[in-house]
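All protein chains but one are shown at their positions in the complex.
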Amino acid sequence: MFDGYTFSELTSILAMQGFAGLILFSVFVLMALGLAIIFGQMGVINMAHGEFMILGAYVTYICSNVFSTYLPSLFGIYFFVAMILAFIASGALGAAVEWTMIRHLYKRPLDTLLATWGLSLILQQVYRSVFGAREVGVTLPDYLLGSFQLTDMVEVPINGVFVMCLTILITAGVAYLMFKSAWGRQVRAVVQNRAMAGAVGINTAKVDRGTYALGCGIAGVAGSAFTMVGSTGPTSGQLYIVDTFLVVVFGGAQSLLGTIASAFAISQSQSTLEFFLSGSMAKILTLLTVVGILMLRPQGLFSLKIRR
Amino acid sequence: MNFKISSFANRTEIFGFLVLAVLIVVILPLALDIFRLNLIGKYLTYAFVAIGLVLCWGAGGILSLGQGVFFGLGGYCMAMFLKLEASTPEATKIQSTPGIPDFMDWNQLTELPWFWEPFHSFPLTLVAILVVPTVFAYILGVAMFKRRVGGVYFAIITQAIAAILTILIIGQQGYTGGVNGITDLRTLMGWDIRTESAQYTLYFVNAFLLFVVLLVAQYVRKSKLGRLLVAMREKEDRVRFSGYSVANFKIFVFCLGAAFSAIGGAMFTLQVGFMSPSFVGIVPSIEMVIFTAVGGRLSILGAVWGALIINQAKTLLSEAFPELWLLAMGGLFIAVVMAFPNGLAGLYTTYVEPRLPKFLSGNGGKDADDDSDADVPLASKQAAE
Partner (left out) sequence: MVRKIEDKSGLLSSLRRKLILGMAALPVMAMSPLAAVASDANTTGLAVTDDEVTVGILHSVTGTMAISETGSVQAEKLAIEQINAMGGVLGRKIKYIQEDGASDWPTFAEKSKKLLVNDKVAAVFGCWTSASRKAVLPVFEQYNGMLYYPTFYEGLEQSPNVIYTGQEATQQILAGIDWVVKEKGAKSFFLLGSDYIWPRTSNKIARKHIEKLGLKVVGEEYYPLGHTQFNSVINKIRLKKPDVIYAIVVGGSNVAFYKQLKAAGIDLTKDNVTLLTISVTEDEIRGIGGENIEGAYAAMKYFQSLDNENNKAFVSAFKEMWGDDIVIGDVTQAAYLGPWLWKAAVEKAGSFDIDKVRAASPGIELTTAPEGYVRIHENHHLWSKTRIGLAKKDGQYDVLYETEELMEPNPFPEGYQ
């Protein structure tokens, strides 16, 4: 398939393809980070994760409308405001859901799956009633459109770079929170031994709520960022759920580093395969490989040694 | 043989079984017109899957989110046979290659792919319906249970497999009919399955198979295997240390569940008249888990009730309030999980049974019933406290 192309053309295509893989990687990390916190740290299977993301996307949509109607002069910065609001909205909803539902179900992880599936049905219908069944378009500020021209051939999409920066920022933030802050120590303590954590005076219920809200909040930011590359509709969230779970499980549920490594592995193999095969076959092969490796190594790529 | 009926089923179970039998075989066919009855038949095909899930999930603690795969495989096997029968050279003479299914012709296939060949024969098709999904389940089971994949991981991997199979079926449309599925099925060995009389017959065949499956499931539950499954669910390691091969038992029950689902799928194809990838994917698979949960994950009769009631409610709600039924469904699932973890069957044993005349309840007395207590998972007991 490479006949008749010059060397420089090929290198620039490969460079761009590598970059496409990196964008996919960022998207996967953004999707999976919230889930990795909720599922990995708390053992809760949140099937409504996609709907929390879409909540963030709708918040962004509302913001873009509000700013373009009432504050057109500030339209350029609306996206940042929207992301913060998306984090707050999804996080608040997450905290509410944790308080009403999830906290009663910690001892039955498989039941959280059913309950959150019910929740996702309800949220979808709510979105449909509020925003209509049609997909909504989010208008982006001009500086987020288009691409950087690096060389004659190599162009880098600006929104891709933006998503990557955002991913790095959020990952760094989460890493700091989990591994450096007092709150993160409490979370890890609760994960490793809930009873002991409670015994030394940690308010485990509060930590749980905070963790869940954080996971949902990150989902909201991810949804907000995805309005740049994907669609926003009542059922868009479902598109992401399988990929997201696979990324988290493949990485080894309890390890945030594992989630990032697995997002990298899956995104790179998928984008490379996509280039040589058709899109559908690439997806099948990637999923099959992941499932195959999981069968050989059920604990995922990285696993914590913890006592069960 | 010193077979005693009391060791097979207690009075409550016999009573429940009879009530269900009377409802399905007598009351519904008399009360409903053929259109509604056909729908009930369709719901009952989901009950096959739900019964399999009671064994895997309720008893064994193995939650599969990919039962749609087996339902779909069974259904596709049946559909392939019916499609070949519908694609006679005479019926398809406007095609460029007569005698092959229409969707193959549209996709420029000029001869029947090899894996379609066995489906010319009805006996081979019946074998395939049972064997293909079971073998597939066996391979998955060996791969996962031998390596001690369980719980949430098993659920997510089966879910991914459902996703893969859906993409595969849709992508290979020349061989599978793609997203449209295999449609326009007409006759089964010359017998028109679309007539009213055929639909009555199929309904009763379906009901008969359902009761056979119920009996098999009840037998498994009451056998030593059933008790081992419960033991594995509660403390897998202890069972393993007692010298049992945990993996083999899990593989067996997973295969059994797959075979049940496949029968359901095949009956679905016969009654509905087509099969499409939308029954293979994640959403139908999760819905089937939900039928089981609503009916009661510990009760095989509950599973049948769950499949019937949820689907009936879905049909009625979507006719009356097409835009609101998702809200009602979602609310119902949350309510069941939060408030009634043992579903309708749990409600029955807590509230209805104590009020029944004595000769109908459990082992004839209030306490003494060690079995029903052992059946409730530790976790839900804790939740109830």
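Note that the chains take the letters A and B in the order they are written out, and that residue 1 is the start of every chain.
Operating definition for what follows: contacts are C-beta pairs under 8 Å (C-beta built on N, C-alpha and C of every residue); 3 or more make two chains touch, one makes a residue touch a chain.
Keep in mind that what you see is a predicted model, and the values were worked out from it rather than measured.
Contact with the chain not shown here comes from a single listed residue; of A:Ala20, A:Ile218 or A:Val291, that residue is A:Ala20.
Interface note: of A:Ser8, A:Ser68, A:Thr100 or A:Gln149, the residue touching the hidden chain in the full complex is A:Gln149.
Among B:Trp116, B:Tyr203 or B:Trp325, only B:Trp325 touches the chain left out of the display.
Counting over the whole complex, subunit B has residues 33, 35, 38-39, 42, 90-91, 94-96, 102-103, 105-108, 167, 170-171, 173, 178-181, 183-186, 194, 272-274, 276, 278-279, 315, 318-319, 322-323, 325-326 touching the chain that is not drawn. Taking the whole complex into account, subunit A touches the unshown chain at residues 5, 9, 13, 16-17, 19-20, 23-24, 27, 125, 128, 132-140, 145-147, 149, 153, 155, 157-160, 226, 228-236, 238-239, 271, 274-275, 278-280, 282-283.
Note that only the chains that are shown with their structure count from here on.
Separating the CA-averaged centres of subunit A and subunit B is a span of 33 Å.
Every residue of subunit A that touches subunit B in the complex is listed here, in rising order: 39, 43, 45, 47, 101, 104-105, 107-111, 113-115, 117-122, 124-126, 128-129, 238, 241-242, 245-246, 249, 253, 280-281, 283-284, 287-288, 290-291, 294-296, 298. Interface of subunit B with subunit A (complex): residues 57, 63, 65, 143-144, 147-149, 151-153, 155-157, 159-161, 163-164, 167-168, 170-171, 282-283, 286, 289-290, 293, 323-324, 326-327, 329-334, 336-338, 341, 379-380, 382-383.
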